Each structure stands twice: as C-alpha cells, then as structure tokens.
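Missing here is one protein chain; the remaining ones are kept as they sit in the complex.
Letters A and B mark the chains in the order given here, with residues in each chain numbered from 1 onward.
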Amino acid sequence: MDSLTVTFEDYGIEAPAEAGESILEIAERAGVGIASYCGGQGTCQQCQVVVTSGEVQPKDEARWQQEIAEGGTKVLACQSLVSEDIAVKIPIRSRAGDFTVRGIEPLTGKLVDLGRFGPLTPLTRQFALSLAHPTRDDTISDLQRLRRALLDEDAELEPITIDLAVLRELPQALRENDFEVAVAVSDNGPTRKIAAVRPPAAADSSLGIAIDVGTSTVAVELVDLDSGQIVGGAIRRNGQIAYGEDVISRIVWTQQGPDRLQRMHQAIIDTLNELLSYLYEEHNVESKQVIAASVAGNATMINFLLRIDASPIRRTPHTPPATEMPVVTAEQLRLDIHPQAAVCVCHPAVSGFVGGDITAGVVATGMHKADELSLLIDVGTNGEIVVGNKDWLMCASCSAGPAFEGVGVEAAMPATAGAVTRFRYDGDEDAVEYESVAGQSPRGICGSGLVEMIASLAEIEVIDRTGNINSDFPSERICERNDELGFTLFWPDETARDEPIIIYQHDIENLLRSKAAVLAGITVLLNKLDLATTDVEQMYLAGAFGAGLDVDKAVAIGLLPDIPRERLEVVGNSALAGAYLTLMSRQARQQAQETVSAMTYLDLSSDTDFMDEFIASNFIPHTDLSRFPSVDM
Amino acid sequence: MPLTIPKERWTAEVQTATIGATKDEGGTRTSTVTIGGEQTLPFLHFEGETPNRPVIAMEVLDEIPTGWPEPLAQHYEDVWGDPAAWARKAVDEFGADLICLRLLSADPDGGDASADQCAETIQSVLEAVGVPLIIWGCGNDDKDNDIMPFCSQAGAGERCILGAATEDNYKTICASALADGHLIINQSPLDINIQKQVNILVTDMGMDLGDIIMYQITGSLGYGVEYAYSILERTRLAALDGDRMLQMPMLSIVGSEAWRVKEAWQPEEEAPEWGPLERRGIIWEIATATLFLHAATDILVMRHPEAVAYVRDHIDEMMSGQPI
Partner (left out) sequence: MALTAMDIYKQLPKTNCGDCGIPTCLAFAMKLAQGQASLDECPHVTEEAAAALEGSSAPPMATVTIGIGDQALDIGGQTVLFRHEETFHNPCGIAVQVNTSLPEEEMRERITTACSTEFDRVGMIFGLDLIALNDDDGSLPQAAQLATEVSTLPLMLMSDNPGTMRGALEVCGDGRPLIYAAGADNFDEMIALAKEFSSPLAIRGQDLDELYELSEKALDAGIEDLVLDSCAREPATLLQYQTIIQRAAINQKIKPMGFPTIGFITGDDQVAKIISGCELIAKYAGIVVTDLITRDTLLPLITARLNIYTDPQKPIQVESGIYEIGEPDASSPVLITTNFSLTYYTVEADTSAGNIDAWVVVVDTEGTSVLTAWAAEDFTAETIAKTIDECGIEEKVDSKIAVLPGGVAVLSGELEDASGWNVVVGPRESAGIPAFFKTEYAQRIAQY
C-alpha cells in the first residue's frame, strides 16, 4: 500500500497515512483532536476541516459535500478519504481539544502527606542486598538465603513468596552477580512477592508512577519510590475523546464494531505512553527504571485500560463488570515502563458511576478518618460527591458534564500555558483583567477562569440570573453568530490564536448546567440524611479547578454552597494524590479497600428531588437566595 | 378536650395584591379586587385568616373564537367580535369579578392586529366595564414585546394585570408594568423553581412583590391537573413557610383548559361511555376549578356562566365557614 502524508498545519504534525483512510481516522491516530459526535457517519457535521493542498475522495457520494472556503476546500473529515499527500487546517470550531502533553507542578501539601500512613511501603520496593555466600556451615537454599536477607531489611515483609519465573532465574542471577543483587518486591496484596532479582546497579533508582485516568484529562506523576519524592508530572487530554466526550458515548462507540474495544484501549495506552515519554525526556529517566504504577480512574476508564467490555455500565442499574481489578504487568498492557512492573488499580470503584478516582480522593483527604462531617466534591467530566466521616460515607454522581473541564465550551481549555485562570471585567474598562498560566497571551479559559468569568458577567449584568445574555448591554463585545448571542472576552489582537475568544449563550448554559448539577447533587445527598449544607464542617473541592480558584466567586455563582470560607478547601487533583499515596503506602492501599466497602452509593439519576434541586440551582446563584446569605446581588 | 387541634405554626402570610384603581387612586375603575393575605392553607379557618376570597375572572377574546362547543358558544355568540359588549355581558349578567382580556388577534400568524388596534380594544373594554382588567398578550414573544408597551399605556393608572412574563421574556412587559403602574403575571411551565426564577428576575428589575401574580401552566382535569394542583400546593406551603419569592397570589386558567379537552365537547354518539354532552363541559370546568381552589389559587379564569355561578357559590360556602 502507498504510504502518504497528511500534514496538520495548525499543529505542525505530519502524519503517515494509507490510501483509503479518512482524514478523521488519520487525525485520531496522530493525536490531533477533531470533534465528532456521530463516530464518523457523516451526519453530525462537526468534523469540518479545510483541505489546503491536494485532493480527497468522497467516502459516500450520498453524503458528500464540499465548499470553497478560505484557503482551500471545506469537507467533512470523516467522509474524506486520502489518495495523495494533503495538507489540512482544522478550524477552531472543529477541534476536539488540545492533545499536547504539558508539564504540571508536583502535588504538595496535606493531600500527599505520607506521614499519616506509617513507614514507606511502596507498591514495589527495591532492595540492594549483599547476601552471604553459601558455606558448609550455611547451606540454606538460595531462596531461603534471599528471604533471610530481605527480612533482615524489613521484618514486616513477611509473608513473602516468589514467582516461579523469578525462581527459575534466581540461582544464576545470584551467582552471576556474586550475591550482590537488586531485588524488587511487590507489595500489592496480603502477601509480598519477589518480583525481580537483578544486577545491583538496578537498585540505583527505583521509580514509580501514579496515574489518574480522567475521562477528559489524564495526569501522571513520576515518583521516587525510595523517598516518596515526586520527580515531575504531566497531563494531556485523554485520546479517547475522539470516540466520545463522556463515558456513555465511549461505551456506545465500543459496542459498534469488533475491533473498537481494542482501539479504545489502545487510545488510553497511547495517551499514557506519550505522557511517560515526555516525563522520561524531561527528567532524564529510562523506562525500565519505573517498576510500579498505581492507577485511579472511574469504572469505565479502568475497564477500558484493562480492555474489559464496559457496556454493562451503560444499562440500568449500571453495574460495572468488576470493581477490584487484577494486578497486571506493564508488558501485558504495553505500557512503556519496566515490562515486569506491576500495574495496580489500588482504588476500587464503588459503582458504575462512582469510581476509584473518588475513593482515591477520600483516602487523600482523610475524610474517612475524620470526626467532623466532611464533603468531597470532584468536578471532572462528571461531578462526584462524597459526604461522611469516620463512621459512614455516602456518595453520588451527578452528570455535571465536562463544561468546567473545557469540553462543550468553545472558549475553554485545560489549565496549561495560555489558559486564563483569573478573570475580571467591570464593564467600564476597555480590557478585561486576567491572569494566565505562564503569563502567556490567552489561548482559552480554564475551570477557575470560567467560574470568575460567569461571576463577573453576572455582576455587571451582561447575563441575568438565568444566564441569558443581555442583548441590550451597551458594549461592542456583545456579538451574534447564527442567531446566538455571544460576548467577546478577548479581542483577536489580545489572544495567542489571532481569533477573538468569545463566550456564547450555549457555553454559558452548559456551564450553568454543570454547576447546577454539582450544587443539586450536594444538596440532595445531604437532604437524604436530613443534613443541610450548613452542617458540613469541612468541604474539599477537587478536580477541574486549579488551586487558584476564587471560592467566593464559586459561591457567588452557586457552584458551591454558601458555607464559611474557612471550611472550604480547594485541593486540586485528589484522585492523582490518592494514586500517589497508594503507590507509596500499604496502609493507604488497605484504607482504599476498606473505604470502598463502607461507602453507600445513592443513585441520583432517577431521583425526583434531584431534578427539582437541579432546576432550582440552574440559576445564579440559586432560586433560594436565603441559602446564599453572603452573596450580595 | 381529648383531641388537641393540630395547628401549624406558619411563619408568614401571602402577599396582598390589589387590582384596579378607582378615580381616587388615579384610575377609572368603579370597583377594585383585593386578593391574597392568607395566613393558612385554603379555608382552614381554625388556623388562620383568609381575609380575601378567591375571585373569578371571566375571559374575553378580542376576536371571534373558533371551535367553541355549542354549550359554551351559545352564551357569547351575541357579543363576540365586540370585546366591550362581551366584557359588559360577563360583568352585568354573569357577575365576573374581573375581565381577562386576551389579545389573540395580535398573533402574527392570525389577525396580526397592530399595537394601536390592541390599545383601542383595551380602551373600549375599560370604558365598558368598571371591574379591573387582566390584559394578556397573544403568546408570541416578539409580537407581545411589540404591542405590550402600547397596551400598558392604554390602561395606564388602572392597575391592570399584564400577562405574561416568562423566564426568557420578561423585560419588556416588566418595564411596561413599572412605567404605567400595573401588576404583572409571572408565568412558568409547571415548575416551582422556574416560577421563582421569574419572580426574582422581575423583582431584580424593581417590581414590587405586591404587584406580582404567579401563573403556572394549568392543565385540566384528566390532563395533568395533578401537576398544577401539587405545584400550587407546594407554592403556597413555601409561602406560608416564609419563602418571600413564592408569597404572591396565584392565578389559574380553567376555562380554556377545560373546554379544549375531548370530554367537554365530544358528542355522545362518538363517546357513549361518557354520557350526555350537555353538562359535561360545565362539569369539567367546575371540577377543575374546585381542585385549584383547594390547592390555593386566588384567581380563577373561567368561561361558562353556569360554571362560574356554581364555583362562586362554593367559594361563598367555603368563606362562610366558621373556625372550629
């Protein structure tokens, strides 16, 4: 077959292609995100791209349409098959997101404080051992010799066993290295296991990774297993977005062809490997140094990671195929770390819609050990909520939608370089006041910026309490596209993308719906236990919002309930923190298991109180203004 | 006494609203209507005051109705096409407390009457009767926004009720009501929270709580009456519990809802299981109105004179009850 090249001009990517493939398929493989809701059937019209050089062939004459656009021909990416080298531009509207890997600051603070879990007991421990040579007086077996040395290091390793494969290699490994060896012991169940016996040099660095597989965003951290120190971290959009924005769409997509589960699985592995290779390069590390991985993620993401059919989650009553997952080796997943490294889902899911990412958050915040009534809200693609204390825990999921993660909001982006994190516009000034990641010109707006933007626009009444844009607002920033009102946040010359950044009516509606679902979820969950938000003594906000979120603004728009601010803590990625803790501590792993069995799940999807509260919350801040005494509007 | 009477300790009462303005008050009405002020659920005299009785507004259309069943049409055929005469008949003969004038002719897909024509109609009705007016647009948001300022102006100072503000379209009508001293109807689609949203939005614009009447899309017996019934009940409970944004009096449309269902007009030959047609529409309107009365509505908008008479008697009965 001919090997062709498709150049994605906006990204500077030259992707290899074969004749007969669609632009959409090629883009997906190359990590270039093109929006597609219909899975490439040519019906949703989302994947419009502009072919700037070369010609494409129609896939289906009946659906074929093309028109002359600026700089080339506008076609549907899914309906355009390549037969020669072409170049393509992707209009902002058609982009599914930015798939670039970006570095993140290591997690710090209370959530990753290992002190509360006793001595470090990572998922895989590396020991540099110097064994006594066998003598006539000391004739114990190789294995006993190894065990004796290990238990000398740490008596707590008992009970300890060995894999047959490792045992087979053991005599030779000991003697080749003159009984000076690096021994990897994996610690992910009731017994410890000798996982590798290698030359002593291997002990020099033992690294692990903590992984948070989010529906929209995947985050990893590289960790020194000896010290617990975080070497570095990175995030990237989950490549599965090309197959659907939310878990249900992705499950449906996998049901539509025999090879699709595999492709879905591959997409997350590819995403992870890209993140890893970024970290390896950035921190000068080799893949084989990484000997353990702890993963947190929602039930669907974990099933896809392990290539398990997740379709039961879609159907009532939404039971996942499994909550606790077997430990696998990196080799089995083709994950680019040491092939024998254990990849462990340390945080089991509670239900189809409350996953291990949430139990990870519970362990990280420590709310399951606290006396006071705590509430954890994780706003990701879904909103998940846990309430409770050391005696009981209750959780629910509300379909908040991924608006605050930037999906479904044209102007939005993740909290990476160029993302607006702070936003203020008082209506009089010419320009908005803002802060952005790395101080760059705005490329888009991230979660915290979106919250402040809504609060700001509501304050000066560009939007009313229902979120409707006021067409009479005296400003040139009010604009219209296809009969839809918009508000220009940044003019083209202010941005990094030579286009204005505009928030449209439907974007605001999406954001309000997301915030309404979160607030309604909190209220209803508490109401079921005859509690009110004022009873909550400690509230953690995790997820899509950076630590820079202005909680006053979050309360002002009614994303968070109005409780004393000292009880409110923005904690960032608690799922990643939980994955880190379980990577580093046996006690954390045990607590993760216990937490899950103690957690009570409440299904809000069929709850009429939830629908009612949702409508009441779909307002700035809420129709019951008395519940927002601190909000002056 | 062995049984202690279980009284609720309500913390608030319903807003009082006065509709219509007499000469002394800057209008030309010969009577005004005051509603609201309830301190308890409907007619529970043992628990609190019901200072004002629920009232009945009768509907007047500004165009000749189509498809009205004979048992209803026979009472109006002599006056339809003449809103002033129609209103006069409703007040003089049928005893309407208020006139609910619906400007259906303004509908751009129908008569497409101009703002001036609508204003003229309003003036003629105001001249014809002394009771207060409810003035309701045609339901097309854009057109209503065009005509309402003129309609409002035509009744300036008369303290009419203008209908209806919705969540997505409230500014024009609210501004008109504010400018000309009218009350306003806030409408929502059977949702207590959306009702509240509209109430907050218009009060944000400066509307007085005492100048707001709430209206939830009604439904009729057999066709969703229970949703409206419960929404009315919930709203009133919230009001008595102190929710200021739900303390306004409530209006229910009964006539048009009851008379459009099959039970009200399908002849016995087509629906033998329902019995003779003659009284069915009247009964349907009465049953629907009764349920709303007991769910706490303050204004019933009705059509059939006999139904009005029966319901008025029932209101008399309920109001004359003594505390236990």
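Note that in this section a contact is a pair of C-beta atoms (placed from the backbone, for glycine too) under 8 Å apart; a residue touches a chain by one contact, two chains touch by 3 or more.
In this text the structure is predicted, and so the values were computed from the model without any measurement.
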- Sort through A:30, A:128 or A:248 and give me the one touching the missing partner chain. A:248
- Chain not shown: contacting residue from B:72, B:99, B:221 or B:301: B:221
- Where A:185, A:394, A:432 or A:536 are the choices, the one touching the absent chain is A:394
- Note on the structure: Omitted-chain footprint on chain A covers residues 37-39, 41, 43-45, 62-63, 65, 248-249, 252-253, 256, 314-316, 391-392, 394, 482-484, 505-506, 509, 528-531, 597-601, 605, 608, 611
- Item | chain B residues that touch the omitted chain in the full complex | 1-6, 8, 41-46, 109, 140-141, 168, 189, 221-222, 225-227, 229-230, 233-234, 237, 263, 273-280, 282-284, 286-287, 290-291, 294-295, 306, 310-311, 313-314, 317-324
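Keep in mind that, in the parts below, only the chains that are shown with their structure count from here on.
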- Rounded Å distance, chain A centre to chain B centre (Cα mean): 53
- Message: Going by the contact rule set out above, which residues of chain A touch chain B in the complex?
- Response: 464-466, 468, 472, 612, 615-616, 618-619, 623-626
- Query: In their complex, what parts of chain B are in touch with chain A?
  - Reply: 167-168, 171, 191-194, 196-197, 200-201, 204, 243, 245
